[in-house]
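With one protein chain removed, the remaining protein chains of the complex are shown where they sit.
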Amino acid sequence: MIKAGIIGGTGYTGVELLRILALHPEVKITAVTSRSDAGMRVDALYPNLRGYLSDLIFCLPSVESLSNCDVVFFATPNGTAMLMAKELLDLGIKVIDLSADFRLKDVVEWEHWYNLTHATPYLIEQAVYGLPEIHREKLKNANLIACAGCYPTAVQLGFLPLLEKDGVDLNLIADVKSGVSGAGRKAEIATLMSETGESFKAYSASGHRHLPEITQGLTAIANQTVNLTFVPHLTPMIRGIHATLYANLTSAMGAEELQMLYEARYANEEFVDVLPFGSHPDTRNVRGSNRCQIALHLPQGGKTLVILSVIDNLVKGAAGQAVQSMNLCFGFPENIGLVTVALYP
Amino acid sequence: MIKAGIIGGTGYTGVELLRILALHPEVKITAVTSRSDAGMRVDALYPNLRGYLSDLIFCLPSVESLSNCDVVFFATPNGTAMLMAKELLDLGIKVIDLSADFRLKDVVEWEHWYNLTHATPYLIEQAVYGLPEIHREKLKNANLIACAGCYPTAVQLGFLPLLEKDGVDLNLIADVKSGVSGAGRKAEIATLMSETGESFKAYSASGHRHLPEITQGLTAIANQTVNLTFVPHLTPMIRGIHATLYANLTSAMGAEELQMLYEARYANEEFVDVLPFGSHPDTRNVRGSNRCQIALHLPQGGKTLVILSVIDNLVKGAAGQAVQSMNLCFGFPENIGLVTVALYP
Amino acid sequence: MIKAGIIGGTGYTGVELLRILALHPEVKITAVTSRSDAGMRVDALYPNLRGYLSDLIFCLPSVESLSNCDVVFFATPNGTAMLMAKELLDLGIKVIDLSADFRLKDVVEWEHWYNLTHATPYLIEQAVYGLPEIHREKLKNANLIACAGCYPTAVQLGFLPLLEKDGVDLNLIADVKSGVSGAGRKAEIATLMSETGESFKAYSASGHRHLPEITQGLTAIANQTVNLTFVPHLTPMIRGIHATLYANLTSAMGAEELQMLYEARYANEEFVDVLPFGSHPDTRNVRGSNRCQIALHLPQGGKTLVILSVIDNLVKGAAGQAVQSMNLCFGFPENIGLVTVALYP
Partner (left out) sequence: MIKAGIIGGTGYTGVELLRILALHPEVKITAVTSRSDAGMRVDALYPNLRGYLSDLIFCLPSVESLSNCDVVFFATPNGTAMLMAKELLDLGIKVIDLSADFRLKDVVEWEHWYNLTHATPYLIEQAVYGLPEIHREKLKNANLIACAGCYPTAVQLGFLPLLEKDGVDLNLIADVKSGVSGAGRKAEIATLMSETGESFKAYSASGHRHLPEITQGLTAIANQTVNLTFVPHLTPMIRGIHATLYANLTSAMGAEELQMLYEARYANEEFVDVLPFGSHPDTRNVRGSNRCQIALHLPQGGKTLVILSVIDNLVKGAAGQAVQSMNLCFGFPENIGLVTVALYP
């Protein structure tokens, strides 16, 4: 049984961590911090937790309140983890960051996209990117984990088997749709129900912060520069990401070969599920679960491969993947605390 | 480990049973029947189950296919369980009916509201009403369980402590709102997304089938005839029931006394959670969980008590309550397989 | 052709006024004010208006910018109209206030519920309550109109014919459900899509600001003190209010008599539509239209009359009713600019 702390427990990734860890047999949550709600019962803010974490009170974020933890999760806005990680690491506490602070290896690029000066750039190198299907071995020994973003998870898992092989034009397209919980729990007009319900739109089509993260990952996989056009969209639902990925094949691969490529790559991955060729995964298939479902199409038998990849942005795209990474770095079974069936309907 | 069969596994209560039982440590699902989908893999119809029930195939409903079960659940339309229950009971199989076939003690009234001739009226008496908070002891020895309906669960749990005591006018009002999954998984225009999305309406305001079931229950609790005005509504969401209940107090009870009455009644009930006086439970607080949350209000310090009672219609209002009842009649811990945190947001 | 100004044009009632007035043949919008967006094109904030009000720019609110108007609408938060109305009225400009500043005749009660000191209590008496079905004649000569609130419109129109007659217990219940646009266009966590989607809840059950407004109206209609229990709810949709009203009959009125009572009362009202007895109006029946639809039920042939009353909260509950009132006080045909068919589906 390890002791876990959560910094920034009032956002959607924070409460999702609470939901998962509340029933994790190897974890006891000992501290949840919140500047705005310090002193308040956690289950007063989140009545779904009543009966599970009854003794938990939000406390102010400080190293003291977290010093007896074995692991600390940052479920904070960008720019917070980089200020506190060093001190926690020095105390021998493992740090799992769900924000973007340590995801980009190129600090100049990070500072450009996040419009901040990085406070601890020297930590970036040791940070292990939290996408277990690609970095499992490194995660087992990680002290600082930079969890993959939600869009990056759906897109990278979708392209991974293809890019590990030759035979594809590296000008790729990712047309990705997200539920509104991806925008976080912030007082903003743009994500009001009256603004986002019954309507669909693209946003940041000319450039989104997740673009450099995805490109960094795909380039590493392909071992060549990948050029990605990435258009995110907001869809009127709460949870779920659906990535529709387009790749032009340059070698003669047919449906069967492609399907086998994907199935083989993910044969031992409990959290990646390759559907039969030509399937159409609904995002609800994975709602509340840590799974990614993938399906392949070759429309009109042509050279454009269409890959459909769905996740729950708050689970496999955030809190679930963080727990999966934690399981790895503490030597627990990788799936512990994450065995759930998606809620349908 | 007991063997369970599910008849009518393709509806929403059926798939919810599958979701819960797939991870129940004391249950192995050995048969799931469906007339329309016999021969199909269960996880082909419900891809959320992939990886959990991989070897399960829908079979045609027959006593043979279920004869080795210890328990059989009917997740069928009304009028099916009454045709098959006898034969299963004779084989020593426990029967848990999620439909309405055995809920009403008065067969004439049942035949009136359900517009059918009851095939096995002699079974009605032995049927135990599956609302554990009221009939726990009887359920421990039950062979035939008539699970409470979704509206009846929310309304009865809301009125229960009040009616067990004197001091209330027995002309009651229940204004209840349900998500559309309560209408079932049927090809119908009325429950299309285009018909039910972004709109709200009452239905069956002049008389709904759940009225006699609720009245029967409330009358038994009060030990006097209760006169209920019951107006159900359809709200544009998938899961959840919110009952707003109105009762005129005839004795001088204040907020504190009422709150204590409710807290005391449910002090030992894991699945009924009384919120602080004056709270407003969201239906999402219990989405995917087997819990009922209740809160009390005395507007303008007056004599009209307002009781808010929320459940997930597919869990505490159907499949979860059925499993809770099963746990009781097999001597398992009552909460086994039902310990989950509601999905938020 | 009259000149109209709108103060507070960036909220939902403001943009709804713009939508209606953009096509009103007797109105030219000459000024739309906004503190936050002054200098911005109106159709840049509201792209649905592109091509209709292309030359309109938000300006800062001031009497100068409005001094050439014939009528000024306040689509502002409570507490603003009371500060500016006097000066506009002195200039001979008619003032139509969509906020609550002049709705309550009892200023002490107003100050209690709105938690403000009223700046111009001496204007309250001359304010005509903007509910044309009740105050048509006074509205024709009004200079200051206090438009009825959204809940008050649905509830008062629902009870009106009944309370104009004897034969009903004056302890009434209004269980009312609103779409989230009723909460306005404000940066708040509580009305985010992730907070309000797929969930239903009551709020302010112990006391809501619209209660004294409704009670004032019903008491005036009945000419006796009415005691109302009013429970508002938030339903996961954008537009629409559904009031479910309960009244105990004290005299022997049957379905036919009640239906005739309602049909007769509203026979000449273009914007109130009494459906056949026993109907269930959907809120979508009136989405985007200025109509109220009403239907009656007498469940179990008993003494409890159930009245269903639906409106679009932004039209008949706000901007549409304001325009209807404007038409009256300028002598235009009452329905001009308001003849639309609700959007279905």
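First chain written, first letter: the chains are A, B and C, and each begins at residue 1.
Assume a residue touches a chain if its C-beta (ideal position, glycine included) is under 8 Å from a C-beta of that chain, and two chains touch if they have at least 3 such contacts.
As the structure is a computational prediction, the values presented were derived from the model and not from experiment.
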{"item": "Contact residue for the chain not shown (choose from B:E64, B:E188 or B:E257)", "value": "B:E188"}
{"item": "Of A:I238, A:L258 or A:A319, the one touching the omitted chain in the full complex", "value": "A:I238"}
{"item": "Touching the absent chain when the full complex is considered, from C:D70, C:E111 or C:D273", "value": "C:D273"}
{"item": "Of A:G254, A:P276, A:P299 or A:P333, the one touching the omitted chain in the full complex", "value": "A:P299"}
{"item": "Positions on chain C contacted by the hidden chain, ascending", "value": "12, 15, 19, 22-23, 46-52, 181, 185, 197-198, 238-239, 270, 273, 275, 281-282, 284-289, 291, 293, 339-345"}
{"item": "Interface residues of chain B (partner: the chain not displayed)", "value": "12, 180-181, 183, 185-189, 191-198, 236-238"}
{"item": "Residues of chain A in contact with the chain not shown", "value": "171, 173, 175, 177, 179, 194-195, 197-203, 205-207, 211, 227, 229-231, 233, 235-240, 242, 244, 246, 248, 278, 280-284, 287, 297-300, 302, 304, 306, 308, 310, 345"}
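Basically, only the chains that are shown with their structure count from here on.
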{"item": "Most widely separated chain from chain C, with each centre as the mean of CA atoms", "value": "A"}
{"item": "For chain A paired with chain B, centre-to-centre distance based on mean C-alpha positions, whole Å", "value": "36"}
{"item": "Mean-CA-position distance for chain C and chain A (Å)", "value": "45"}
{"item": "Shared interface positions of chain A, touching two or more other chains", "value": "12, 181, 185, 197-198, 238"}
